[in-house]
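Of the protein chains in this complex, all but one are displayed in their positions.
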């Protein structure tokens, strides 16, 4: 099919100079200086990776150069001309487009409309030109190999498809600068590969790309240049070919980080949790597994395989139609998260903003929310106890915050995740379920979370870790369950645990997977 | 010397009938001299709102309160308190239970009004016919009394049949809808009796819109200023009302008489009310001011700009 | 069984120290809505005493409290409900129904204690009905209670028609007309006690914390093990209960019941709650704010009443205040920065 989205070569005459340059950008929020005189340069036909810890200010600079935030100080120069963007549409008109870290889509609108909202093609009367809009949407979707009907309401799509729509949206503008803020966090292996190809194509067309990621393999795979931020300041930029991973980490964190997964002895104790014949009418069927004390059980699968659904059923959010859960050998019926917590099962959800932190409440209240019974007396609050409990766990997780009385909403994503983990550890659970625990978390914190998980397991806590990152799954788990399309595709242990077996079972390729899935279906 | 302060408390501010009564109260004050009239009332026709107003009047130590009540009983405790603090309390137009006031001034005698509204309808229907009643709210004391009185004298009007009673809640749109409903339910309806100034206007409007001018006659109690259009269009042949100016005037006069101890409210007492003559109290310490007056095409022009 | 409490001493290298709070209690008070509102209340008080010679009189002020005590009782429960992200517009109709139930019982010869019980139970049942529709069927509360607003009052109309209940026992009149000592009415004492009780419930108890958590993010609260539906259900029960309490006071004060009793009170209650600084979007607010707002509204209406300002003009003041109290600080901020 012929693409009508213009794929013109951009003027390469000033190929040596940056197409977009930001300098001296400062942005202050109440209580935080998110950016402090930072600079950033993007070159045509090149991918610049922006890296930094959680809260370093990466997303803030993205919002600044796409017109969502206005900087307090500093200048933005586009192709040599100083510019000023009052709204996101201004930036789009100037040829700057972005895939943001948050999903910025509209459930009630169709796929096509989501792609074009804000810059829909119009007829001469100024009305929206639906036929053109649909056909252009179809072209863009084809271009990124997304098999989606432009007329589907977005709410009917899964999270991965939504992400593809976000990418399509970014490409609907004929942009010379494309920004991608952690674009791969919600994508599965296959889609990530496709995204890489897309980036290569955009590069070849002469567009400048800003790529933000916490995954170093990714950064080394596609970036030509790097820029590193730390605590809202610029600490360095240069060519990827001139640095190694350790250099980047040092710049980011300010010290060396040991990235090797913690050494663990697999020494499981008695059975803590048994799940038998667990089924749901539409989401999963026939799930059975055992979790032992002091064990880390990995759940691997492609995005959308139904892992989160199983975990949420265990946590009492959704009601399974069949099956039993035994805790410590006794059958328990879990009807609500409150029941789950009483039975010692806690869940760190994937969707941090909506399900994890209670934005609007201060940090300490978030941490003590499920433990109030312990910090209170006869149902009445005791603030001193609450602060003490919150401090104990947040400091253990190395939370970065101005005070414990600060709204969690003002923390960076990674730090919010730490608050949620602290909240659950404070309940002293028997089983902790971590759903994509390090998604969007910087390398330093990631290592801390991994070390911490190992420590918890060693203390006798049982951990279920849902993860889509193969190295993490392999590095941390004692055993791994692979899920595909709502069913258990395989349970792997010891020597069977290799990247190849995981991918094969998850994608359902190869004889092994055929039989396993066939047995259960 | 401080003027004597008489509060004229109405069901709600902004109703034409009561605005006219306030004019009459001012007239009485002029005539008496050294009397200050406080014209007040709640925003909407609730008993709670009137109680707040009464409390504020008690606090100001007014000399007398003359009230047209939104509720016969609910105001009694508040008005009793007023009387305990030495304030003269009378009710007029819409009454308060006897223990909550010293006397009640009916605009006219209730049997007379009950008879009048049915007579106005019957006079246009020599052959007999079907009539329906469009009242105000289900809780309006005076409307309910008049309808009761009307039903008592129905035997005198052979051939006239009251087919139903509906309530327009003194809201223009609801009254309009109810009147339309009546004409549909009873296609051969001959008259609508609306003993309420809001309802009668809406009913006349509904008759005009339904194209039934000449077939359905709207009558009842209304103000000439509000009904002039309906008389002109023929939707209403005639209607009655007492003069609200006179009513406000009389209420003020009575309150003055009682507050200055020139008269005492007791059964059988006769109390002067200036140009309106005297009020004779019955065993419930109630009295009627005057007969209702009928308005039709012949006299509407003279009155429509007055009240 | 694993006991992590033994290991609760941190083993990972402790992180940076994080202070509890950055602002002291004084600074927080100075930045608070309540202080602003209190200044407004004081200003109104002073203005009233200058404008009318009758204002500064113990009995008159005591009378003035009746303008807000019943509404405020409901407002306390409504504040919690609104903080939790729901609303109940049927409160005035619950009063009508509870009052009708009490009236029917009084006519049937029940004594004072039974009447009180009937009033409270009717209120709680109505609250439970709203609660079930909202929490079990998952309907939006603003619509459910627009419906039950007609339904509850409609039932009183069915029962009472154009009649009225009178003849409440003599001792029943104490609730709305009695005085505890001197000018301090029973209603005022009840209002004060309830204010303290709701303050403790909202700001000092686990339940109150759950209410705030739900209002800020109900999903996350549920994921934190809070029984969101149950808490909301209880809040509807409480609102129903308080409407029952208000029904007892109001019925006792009026000495009679008609179906139109307390018509339109729901918006006044909501106004009071919002004026008290409770965020209509849920998640924030305080009981002291509502208490001050009750006084402000009571003082404004009483003060203007003493000047014989028509009620509808008073309502302009209330409307302006509602917007102004939120708008002025923001305008001030915009103007300065």
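Every chain is named by a letter (A, B and C) in the order it is written, and numbering of its residues begins at 1.
Everything that follows uses one rule, which is that a contact is a pair of C-beta atoms (placed from the backbone, for glycine too) under 8 Å apart; a residue touches a chain by one contact, two chains touch by 3 or more.
Methods note: contacts and distances are computed from a predicted model.
Q: What name does the UniProt record list for the absent chain among "Dihydroorotate dehydrogenase B (NAD(+)), electron transfer subunit", "Hydrogenase maturation factor", "Dihydroxyacetone kinase subunit DhaL" or "Autoinducer 2 import system permease protein LsrC"?
A: So, among "Dihydroorotate dehydrogenase B (NAD(+)), electron transfer subunit", "Hydrogenase maturation factor", "Dihydroxyacetone kinase subunit DhaL" or "Autoinducer 2 import system permease protein LsrC", the name matching the hidden chain's UniProt entry is "Autoinducer 2 import system permease protein LsrC".
Q: Shown chains touched by the missing chain?
A: A, B, C
Q: In the full complex, which of A:21, A:92 or A:447 touches the chain missing from this view?
A: Residue touching the absent chain, from the options given: A:92.
Q: Consider the whole complex, including the chain that is not shown, and state which of A:104, A:324, A:451 or A:470 touches that chain.
A: Spelled out, the listed residue whose C-beta touches the missing chain is A:104.
Q: Of the residues C:100, C:148, C:177 or C:251, which one touches the chain left out of the display?
A: Per the contact definition at the top, the residue touching the missing chain is C:148.
Q: Looking at the full complex, which residue from C:18, C:77, C:98 or C:133 touches the chain that isn't shown here?
A: Only one listed residue reaches the unshown chain, and that is C:133.
Q: Considering the whole complex, not just the chains shown, which residues of subunit C touch the missing one?
A: Within subunit C, the residues touching the omitted chain are 89, 133, 137-140, 142-144, 146-155, 157-158, 161-162, 264, 267, 270-271, 274, 279-281, 310, 312-313, 315-316, 318-320, 322-323, 326-327, 330-331.
Q: Spell out, residue by residue, where the missing chain touches subunit A.
A: Contact residues on subunit A toward the absent chain are 66-68, 87-92, 98, 100, 102-109, 113, 117-118, 120, 122, 126-128, 130, 155-158, 280-285, 304-306, 309, 485-487, 521.
Q: Tell me, which residues in subunit B touch the chain that this view leaves out?
A: Considering the whole complex, subunit B reaches the absent chain at 12-16, 19, 44, 138, 165-167, 171-173, 176-178, 180-182, 184-185, 201-202, 205, 209, 225-226, 228-230, 232, 304.
The criterion applied here is as follows: only the chains that are shown with their structure count from here on.
Q: Once you find the CA centre of subunit B and the CA centre of subunit C, what distance in Å lies between them?
A: Spacing between the chain centres: roughly 37 Å.
Q: Where the CA atoms of subunit A average out and where those of subunit C average out, how many Å apart are those spots?
A: 43
Q: For a test of understanding, state which residues of subunit A touch subunit C in their complex under the given definition.
A: Residue positions touching the partner: 31, 293, 315, 317, 328, 336-338, 340-341, 347, 349, 354-361, 364-366, 369-370, 372-373, 376, 379-381, 387, 391-392, 394-406, 423, 427-430, 448, 451-452, 455, 459-461.
Q: Using the touch rule from the top, collect the residues of subunit C that touch subunit B in their complex.
A: 52, 54-55, 57, 59-60, 63-64, 66-67, 157, 161-162, 164, 166, 173, 176-177, 250, 253-256, 258-265, 301-302, 305-306, 308, 310-312, 314-315
Q: Any idea which subunit C residues touch subunit A in the complex?
A: 1-5, 7-8, 10-12, 14-23, 200, 204-210, 212-213, 215-217, 219-227, 283-284
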